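Presented below is the structure to which this report refers.
A single protein chain has been omitted from the complex, and every remaining protein chain is retained in its original position.
Chain IDs A and B follow the sequence of writing; residue 1 opens each chain.
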Amino acid sequence: MTGAQIAARAAGNAVIPRAAGGHRAFAALFRALMYGAIGVSALALVTLLYDVARDGLPKLSVDFLTSFPSRILPQTSGIQSAIYGTLWLMVVTAAIVVPLGIATALYLEEYADRRKWWNRFVEVNIQNLAAVPSVVYGILGLAFIVRGPLSLGRTVLAGGITLALLVLPVVIIVAREAIRAVPPSIREASLALGATQWQTIWKQVLPGSIAGIATGVILALSRAIGETAPLLVIGAAVNPRFNPDGLGSAFTALPIQIFAWTQDPNRDFVDLAAAAILVMMVVLLLMNSVAIFLRNRYEQKW
Amino acid sequence: MPATQRIHFQEELARLEEQALGALDLVVATLDRTLEALHHRDIELAAIVIADDDRIDGRYLEVHQGILSLLALQAPVASDLRVVAALLHVIKHAERMGDQCVNIAKLLPITGHEPPVDAEILANVEKMGALARSEVSQAKQAFLLRDVALAEDLVRQDEEINQLNKDCFRRAVEIGNDPDVREWAMTMMLVARALERIGDNAVDVGEQVAFVVSGLFREFSDASHR
Partner (left out) sequence: MTEQRREAASAVEPAPAPAPGARPAPRDVIFDVDGINVHYGPHRAIRDVTLDVHLNEITALIGPSGCGKSTFIRCLNRMNDLIPSARVDGRVLYHGEDLYGAEIDPVQVRKRIGMVFQKPNPFPKSIYDNIAFGPRVIGMKGDTDEIVESALRRGALWDEVKDRLDANAFGMSGGQQQRLCIARALATDPDVLLMDEPCSALDPISTGRIEDLMIELKQDYSIVIVTHNMQQAARVSGMTAFFTVELHDEGRSRTGAVVEYGETDKIFTNPDDKRTEDYVTGKFG
């Protein structure tokens, strides 16, 4: 017999200790609770989807997508202006947020001296800004962009800037993560070959992190698409029967249109809102799928 | 994948072996000169032999230092290690053989320019010289070729030398009554002994060959059997 066997026999134990019965019961209970939690969330989601689909599917048609909204006739109302408005807003937001976000992230990761107090101040503030409620950005936009110093009025540009400010902290955070994922050894190798810091960033760091940055930008934009409060505050148009024709034009967006229709006492308009929600969900699903596809296909594994 | 790695180390080891075996060549050359001096009773040649022993001693120091460096820097193992250890012995034996030649050379002036000569002893001694020379040369070949059979053959020649040594001793005792010849005969005995030692050293080199090849060290012939 081995020493372990003798010792076990002496103590009255088995050589390999058996788990106490209570452990297994607890593990089973925990698993049940987890499945229950998932079940509840899934159930809520499914219920919501079902509700929306039941009301909205019948109203979905090509006419719906190509008509302008009407205040009076639900049968002829559509979301064309809302779709165009959303597209315009996304383009403006992206055009502002991508260069600003990447540049800020590059500065913070590659150039900033963390020992300096102002750099630490900036970092802390970005974290805070990401958590600020979106309606506050609306008020900021109204006070400083629509009116005040910039006085752009209730235009696409103003809406785009406001949304850009809203998602900028998120983009910065995501871009920083992607840039930080590039190992320092790559930078060292590049610099040791005689490249300047900018050459290293442009030719090694950015190409290596671009997939992560793109994924993050798309996810940030998909959040921006669904923002209602800031656009309401800065004064998006309601039920416009025109598409935006320039940066200086008035606009509406899908969330605004949905919001307006849900407020209407006419039951038919509420159903139109459900249809518009379905359209939005498809768009969001598409954007997220693109983001996931990009990440899986092009993400750099170090 | 290249066929061999550590080329630098392999070259160093080969160079060291060449140097050590070259010492055996030096011994053969020295022995040739010594035997010539003996045959022609050439005292000046004997003096050259004594002076030239510095070369063998220098070679010994060179190889010794080389072996230390190789052990410290390259950490040889397995057969490489056995070769290095064997070379340490080989170079020591070469240095001893060189010293024996010097001993013989030093004995020459003692015998005088025109000593009385006993033909039998002289013939034996010269034969021993030839055998010793052949042994050293063969020992070097055996090590170079890692030929254990060739190395073991040295024993046969060495037994001949030992027999001739005994014959010389017997003959010297025989003619010892004549005072003129006695001194010369005793000197010749010392020469014979030196040649016999050279032969033993050559056999020892042969034993190193067997060690390198097999990893086992054994005496080819037990001294107690002689």
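Note that contacts are C-beta pairs under 8 Å (C-beta built on N, C-alpha and C of every residue); 3 or more make two chains touch, one makes a residue touch a chain.
Please read these numbers as outputs of a predicted model, since none were measured by experiment.
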item: Among A:100, A:136, A:191 or A:281, the residue in touch with the chain that has been omitted; value: A:191
item: Interface with the undisplayed chain - residues on chain B; value: 2, 5-9, 29, 33, 36, 40, 42, 44-45, 48, 52, 54-55, 58-59, 61-62, 65, 68-69, 72-75
item: Residue ranges of chain A at the interface with the undisplayed chain; value: 113, 115, 183, 185-186, 188-196, 199, 203-204, 208, 300, 302
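Going forward, only the chains that are shown with their structure count from here on.
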item: Separation of mean Cα positions, chain B and chain A [Å, integer]; value: 91
